[in-house]
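Apart from one protein chain that is not included, each protein chain of the complex appears where it belongs.
Right after this comes subunit A.
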Amino acid sequence: MPELVLQLTRAGFLALLWLFVLVALRVVRSDLYAASGLRAIMPGGGRVSAKAGRSRTARQLQVTQGPLAGTRITLDSRPILIGRADDSTLKLDDDYASTRHARISQQGEEWYVEDLGSTNGTYLDRAKVTGPTRVPLGVPVRIGKTVIELRS
């Protein structure tokens, strides 16, 4: 075989081998995100996104900072109680939070945060919450070391 062809086929074959590896790794990657090794959990046999059309209403409460960062609570019409008490919806383990610290509840289409007489206060963005205050989507609510946001 001519030298040039030998060199070309040699490089081409190695490239082919690595292409196989890359495709295989790509499948591994897509599998990681699809989490198909773990079973898809389908509570109620369907997805929650029944009202996917209305993106303006908050459908999730997400903890963005603090020890519980990453926690998500799917919102329905019931209020969310936040504090150190065992029966809180979002139970904080934080010395700066009170036993019953704040409540986030729905009125009409909007969500309101309300301080329940905590020692260290509840902050919507930078402002201290004194009475029931409307919480827009994506605005941080700070409680002790924890920051939560409403997401659609």
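Note that in this section contacts are C-beta pairs under 8 Å (C-beta built on N, C-alpha and C of every residue); 3 or more make two chains touch, one makes a residue touch a chain; residues count from 1.
Just so we're on the same page, contacts and distances are computed from a predicted model.
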* UniProt names the one chain left off this complex as which of "Hydrogenase 4 subunit B", "SUF system FeS cluster assembly SufBD core domain-containing protein", "NADH-quinone oxidoreductase subunit H" or "Cell division protein FtsW"? -> "Cell division protein FtsW"
* Structure fact -> Contact with the hidden chain, among A:9, A:130 or A:152, goes to A:9
* **Contact set of subunit A toward the excluded chain (per top definition)** => 1, 6-7, 9-11, 13-14, 16-28, 30-31, 34, 36-40, 42, 44-47, 73, 78-79, 81, 85, 87, 89, 95-96, 98-100, 103, 105, 107, 114, 116-120, 132
